[in-house]
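Missing here is one protein chain; the remaining ones are kept as they sit in the complex.
== chain A ==
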Amino acid sequence: MSEITKLSYCIETQDLTKKYPVIKGYGGLFTHLFRKKEIAALQNVSIRIKRGELFGLLGSNGAGKTTLIKILCTLVLPTSGTAWMNGLDVTKDQKKIRKLIGYVVGDERSFYWRLTGRQNLTFFAKLNNVPRHDAQARIESLLSFMELQYDADRMFKDYSTGMKQKLAIARGLLTEPEIIFMDEPTNGMDPVSAQKFRKLIKEKLVKTEKKTVIFATHNLHEAEELCDRIAIIHKGEVKTAGLIGEIKREFHSGKGYVIELKGPVTGFLEKIPYITSARKVTIIPDNSFSDTTQIEVEIKDGDNDIFPIVKEIADLGGKICSFYEKEISLGELFSMVIGRK
């Protein structure tokens, strides 16, 4: 890897592939020696993540997000390809890499349930070589950072899901790591706690602490709210990666607008098929009691201007209150990306 790449990117993978052996029963252990049956969990994954970035790994369950994170966290060895973190090879520099990372896993079973939150953190601090004189102060500061200071001496088993996830983040930050991996950390959290949790990641970890966060999720809303850049993974392949806006533009070239029309438009609706300057016009169903009607128009390929359509609607008797460009949701984008061959 070049020095420039080493400096520019915090994480870089090149054609990373992971195939898991398919072994059934004890007989399979023997036959596998001669006839290997494998299933690909990751295929030629190449991504680059910058320092201080909040990067989303987006994919449905079983897409390969966890496998990618586990390779980067040195828990799984890749079948082929390479991955570097701060210029360190994940297959060769495992010890050094574990000093760089914090791993926040959504699985609440990764704690000792009959130990208190503070005792759990103390135990993991020791295993992470946090010096004894620093450990207590750091644990106190993390408990307070995660707003757990008043529950620190309760057994973990008595924590709510949100508190368990907060403790998982506190554990991930014990070593003050440069890079934090979060694998579906909001799983099982109620919407309010999840919202608070996301705010905490964005405001405190990324903006204040300048950490690099890799956030794996299948929740599109979450990815859209949190991440600067994303990679959409489907069946082990990175389908696309980049800024959310750029990906939207790449996959959704046709521009759409929402136009709001005033008052009862019964007479106008019959005239819609005669709007020739638009590629497609759709009435947006409205269950509210407002006195406006919304229609969605798609402009024709090559056109960039909404005004001919606006003029045509006005000429046909439509009273326009407002119009704005319709933005494609990440959910729609996700369907488009994974649907593209």
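Everything that follows uses one rule, which is that a contact is a pair of C-beta atoms (placed from the backbone, for glycine too) under 8 Å apart; a residue touches a chain by one contact, two chains touch by 3 or more; residues count from 1.
Going forward, contacts and distances are computed from a predicted model.
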{"item": "Absent chain [UniProt protein name; select from \"Cytochrome ubiquinol oxidase subunit I\", \"NADH-quinone oxidoreductase subunit N\", \"Hydrogenase maturation factor\" or \"Transport permease protein\"]", "value": "\"Transport permease protein\""}
{"item": "Selected from A:N129, A:T208 or A:S322 as touching the chain missing from the view", "value": "A:N129"}
{"item": "From A:K65, A:R138 or A:R171, residue that would touch the chain that is not displayed", "value": "A:R171"}
{"item": "For chain A, residues in touch with the removed chain", "value": "18, 20-21, 23, 26, 41, 67, 70, 73-77, 79, 95, 98-99, 101, 103, 105, 107, 109-112, 114-115, 119, 122-124, 126-129, 132, 155, 171, 175"}
